[in-house]
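Note that this complex is displayed minus one protein chain, with the remaining chains in position.
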Amino acid sequence: MIPEIGLAALWLAAALAVLQMVSGAASLRAAPGEVNPLAIYARPAAIVQAFLAVLAFATLLYSFAVTDLSLKLVASNSHSMKPLIYKLTGTWGNHEGSMLLWVGVLAASGGLLSAFEKRLPDRTMGATLAVQGFVALGFYAFLLLASNPFERLPVAAAEGSGLNPLLQDIGLAIHPPTLYAGYVGLSVAFSLAMGALLTREVNPAFARVMRPWVLGAWVLLTLGITAGSYWAYYELGWGGWWFWDPVENASLMPWLAATALMHSVSVLAARDALRTWTIMLGVLAFSMSMLGTFLVRSGVLTSVHAFAVDPERGAFILGLLGIYIGGAFTIFALRAGAVAEGKRFAALSREGALVFNNVMLSAILAIVLLGTLYPLLTEAFDVRVSVGPPYFNPASAIFAIPMLLVMAVGPLLRWKSDKPARLQFELALIAALVIGVIALVSFFGQYPLLPLLGLGLAAALAVAAVLPLKGRKLTRVPVATWGMVIAHFGIAVSLFGMACEGAFSEERLAAVAVGGTEQIDDFKVTLDSVMPIAGPNWTAMQAQLSVSDNGAAPVILDPQARTFWSPPQSTSESALLTKWDGQLYAVIGNQAEDGRWQIRLWWKPFVTFIWYGGILVALGGVLAIAGRVRVDVKRRVASAKGARRRADVEALGAPAPVPAE
Amino acid sequence: MRSRLFLWVPLLPFAFFAGLAAFMLTQPKDEFVESTMIGQPLPAFALDPAFDGLPGASKADFTGKPKLLNVWASWCLPCIAEAPQLEALNRQGVEIIGIAIRDRPEDVANFLSKYGNPYTRIGSDKISEVQLAIGSSGVPETFVIDARGVIRYQKIGDIRPEDVPVLLAELEKAK
Partner (left out) sequence: MIRWWLALVLALAALPLAAQDTMPPAPYAYNQLSDPKLEAEASALMHTLRCLKCQSQSIADSDAPMAGDMRHQVRSRILAGESPEQIRSWLIARYGDYVSYEPEVSSTTWPLFAIPVLVILIVAGVLLRRLGRRRSDDDNAGEAA
């Protein structure tokens, strides 16, 4: 019964999406100054739809929680013996469930937008909701017609076939939903961009409406990517944290577009410049989300053997892509020419720096897109090639390095126009730091070029990030500015971690007998014992390693080699010793015939900074949202007060004061 | 009003991608990594016998007439599926030389006694050395080697009944 409620809710939500679309579109047909009678349904339709879609997801969550084996999806992806938390996270560990989550977030964003956004003109809001409804409708259709999560089995299964053990990890509990919320949050930016374009309302007021959505989605994407990277790092057992895999790239591309969009929308809000550019990026960011969904689920890319390697589903999503992305780009091409050019600015200005970096981010996006899709192109000619880190790293660095340099200077520049002479000290300091650090590090040893540059840039960027605070009273600095400072500083921290990991990591692979000791960096690692242990749905060999750092009291690490039985698969559970200056990463492998155990050890200096940096960046985003919202609320209160006062004055019969405009 | 032509630019790469993706969706997806050694002579190798019953294999064994080189393993399930087809080929006078990947003598003997032995020789490749040298990326794979020791054809995956005539034709072509 419960799954049928979910299915019914989904159909109803789809019907409401139609209503939202029609009613939103009707608001465009209203005569000036009047409200089309049809237009009043868009907002309530979006809100009720949000409840229904979330309800549908909740029912599926429930079916997974109680392991309802009469549901095909549960039977093929879950198992009654799994711990409850992994039963729940298993809901989105498969194609249909994750698509339902996608749609749930999409509807929830639309609902939030229509419930709380009152600043936009009615026509723009109507157009926005129409677009949002149109997008949602396509994905409801995809779920209901091509990937129904509530499908029943003719006969209930006796037992489920289990969930991939790699997914039975707390990383899965947070990473995909966060990422999805980010992907789909960008749909609001997309709808707003289309709404503004259709009603020719591309202006700072519109940008202020769009900004929190972009920031929010961007924060979630940042957190999702950070969590995913850390999860791959500890779960895969080889110490890698970024692989330039197509699925990873599918999450990076919307982030790059959203980063550019976020900066561009800020310029539009503050300076009324970059109008067309903001619209373009708004369309692009969500397009990248949808493209990623297509790549992951259609199976067209070799490495992205997604859950649904199903050409029919692929064709369905490609059709949606064609309608939404193709349609949006076409409307952009037809309408953007009519958007008046925004305010002008000099090359050397804050806007100039932001434009430069937006172009650089777009270029990196182009490179990632090219490298990800290129194998698809050659396969059309029956040639198979691989594009990996040796291509992506240098090709994106070409654009990332100038971007990071400009990023150091940009926040110090004034809006509209600035003089280089004013920043002599800061420029000299930044240059000195880049060159000094690179020279210093090269003095101590030979390191690869990119990590070396990374170290220099990280040092300069870390200092430059806090320079905007120089000479200001810290308590008076706006919250949003703190957000920017922290986010930029986070980039420096993350870059530092990446560069250190690339330049200074040490690796030790060895076959060790029980009682034997290996040395890595300053650590002495002794294999005390190897014992079998059992978990709820796995058994494991667990090693006990005592690690002593430079003769200090030993710390125990216990990596496991786990064997799951449903489905049958082995995983390596790495054990990590986290110090302030890095991590010791230990993995136990198989036992050799002579009785010794394969041990893999890595010392990765400052590797944790990669993810600390990611968290700082996200924190910066949160502060920016908080700061903006506070300012907006203040402004709204002030204008409400003003209106009340005017009304009072009028009520008193006094002549209304002439606005000083 | 700026030039409108410029605004159409984003649509172009997208249309190109959509076309490409649509085309690729209609293509059958093959996951096989084909050997690029077709047309090249076998690299020199000499492998010890995989078990007591048959001699080992070396490059020198591929003379006289075209033969099949079957890369397999006792731990590989599709290898069981293709055993009857290898038998059938053997009955038609095809000489099959096996290379057992990462295998133990007792397992090899056990497998052959259960599923039949179509081989004249089986070399033991404990570290996938020969497998890598001929560009094979999995088990089972079957290569047609002509009388001069040149690799002429590669069949990836288990041999299905419908593949038997194909292999026979390839052997004929290699003469």
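By written order: A and B. Residues from 1 in each chain.
In this section, a contact is a pair of C-beta atoms (placed from the backbone, for glycine too) under 8 Å apart; a residue touches a chain by one contact, two chains touch by 3 or more.
Just so we're clear, the structure is a prediction, and the values are computed from it rather than from any experiment.
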TODO: Identify the residue among B:Met37, B:Val150 or B:Val164 that touches the chain left out of the display.
DONE: B:Met37
Task: Contacting the left-out chain in the complete assembly, out of A:Phe399, A:Phe489 or A:Phe523 - done: A:Phe399
- [ ] Based on the whole complex, identify which of A:Leu256, A:Ile367, A:Leu527 or A:Leu623 touches the chain you can't see.
- [x] A:Ile367
Task: Chain not shown: contacting residue from A:Ser229, A:Ser287 or A:Gln560 - done: A:Ser229
Open item on the list: To test your reading of the contact rule: which positions on subunit B touch the chain that is missing from view?
Closed with: 33-37, 40, 73, 75-78, 101-104, 126-129, 131-135, 137-139
Open item on the list: Even though one chain is hidden, which residues of subunit A still touch it in the full complex?
Closed with: 93-94, 164, 166-167, 172, 175-176, 179, 225, 228-229, 231-232, 235-238, 240, 242-243, 245-248, 251, 296, 302-307, 309, 341-347, 352, 355-356, 359-360, 363, 366-367, 370-371, 374, 377-378, 381, 383-391, 395, 398-399, 416-417, 507-511, 567-570, 572, 589-590, 592-593, 598, 600
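In the analysis below, only the chains that are shown with their structure count from here on.
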TODO: Can you check how far apart subunit A and subunit B are, centre to centre, with Cα atoms defining each centre and the answer in Å?
DONE: 42
- [ ] Show which residues of subunit A lie in contact with subunit B when the two form their complex.
- [x] 276, 280, 283-284, 287, 291, 294, 298-300, 302, 309, 311, 314-315, 318, 321-322, 325-326, 329-330, 332-333, 336-338, 341, 373, 376-377, 379-380, 384
Task: Of all residues in subunit B, those that touch subunit A in their complex - done: 1-4, 7-8, 10-11, 14-15, 17-18, 20-27, 29, 31, 33
